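The structure follows.
A single protein chain has been removed from this complex, and every other one stays in its place.
For clarity, chains are labelled A, B and C in written order, and residue numbers in each chain start from 1.
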Amino acid sequence: MVTVEFLGPIGRDNMEVEADSLEMLSKILSKDEEIAKWLPKCAVAVNDTMVSDKNMKLKDGDKVSILPPVCGG
Amino acid sequence: MVTVEFLGPIGRDNMEVEADSLEMLSKILSKDEEIAKWLPKCAVAVNDTMVSDKNMKLKDGDKVSILPPVCGG
Amino acid sequence: MELYNGHLPVEEILNRWLSEEMDSNFGAFIPFVGIIREEGGIEALSFDIYEPILQKWFNQWQTKANDMGAKLRMAHSIGDVPVHTSSYISAVMSPKRKVALRLINDFVEDFKANAPIWKYDVIDGKRVYAEDRSTPMDGAGILA
Partner (left out) sequence: MELYNGHLPVEEILNRWLSEEMDSNFGAFIPFVGIIREEGGIEALSFDIYEPILQKWFNQWQTKANDMGAKLRMAHSIGDVPVHTSSYISAVMSPKRKVALRLINDFVEDFKANAPIWKYDVIDGKRVYAEDRSTPMDGAGILA
């Protein structure tokens, strides 16, 4: 079970999801119409570290953060 | 008669010189051994405006400033 | 790295940073002050920050700067920041000017592209995500 948190403007509560890879998580999240719209422009962090490897495995207790387009300053 | 002033580190007093062009002024100043050493690295202004035209004419009362290599800041 | 609720106390921050660094033998000190512009009818901008990743991002940059004999500082606002006040100050310091001049540009540009901070326009008290001015971070779309 991993925890998915949606940061910034997405405005959705955390979700607990059964997924052992980013790929599986992608399939699950894409089923939610609203979230699916955000995914193409969102970066991802696992346990507060930015990730870029699609094939990354996930383990129980991992936290996955979804980061929308940013604009600091 | 033009006035020649030597700025920054050159350390020479102003000179009054009979010259009606930069070219003529160059010949006169080059006779002074110490000043001749400075000329290759010095820029020139006439009446406080930087000049770059060697053939520039000079008229009575003009002020010519000799500017050594700079280092502001 | 310093985070503040509301607009930044610019003078206090700059004066403190300066006085702490005057004796560090840096020859160049370049701050960048971001000021909220009055446009599009906004009364303020508002910011969400995800601090854990911002801190990591900043630490990586500090290491990069230290490798060049330079040093970085940064302050940012959380929440609402009225127009004509400041929400962001960063500064670079280095022995010689060229490193600092290049670093301030690279640091601010990467900040814009990759700092986990989300900007909202505040219009009639309502927060509106400034998506048109926001940039997908490196690696965006990995779950698409």
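Brief remarks follow.
One rule holds in what follows: a contact is a pair of C-beta atoms (placed from the backbone, for glycine too) under 8 Å apart; a residue touches a chain by one contact, two chains touch by 3 or more.
Computed from a predicted model, the values in this text were never measured in an experiment.
Across the complete structure, the visible chains that the omitted chain touches are B, C.
Remark: the omitted chain is touched by one listed residue; of C:Leu3, C:Ile35, C:Met68 or C:Ala113 this is C:Ile35.
Listed for subunit B, the residues touching the missing chain in the whole complex are 7-9, 22, 25-26, 29-30, 39-45, 48-52, 54, 65-73. The set of subunit C residues touching the chain not shown comprises 10-11, 14-15, 18, 22-23, 25-39, 84-86, 95, 97, 101, 104-105, 108-109, 112.
Simple rule for what comes next: only the chains that are shown with their structure count from here on.
The distance from the centre of subunit A to the centre of subunit B, with each centre set as the mean of the Cα atoms, comes to 71 Å.
Residues of subunit B in contact with two or more other chains: none.
Taken residue by residue, subunit C touches two or more other chains at no position, since every residue touches fewer.
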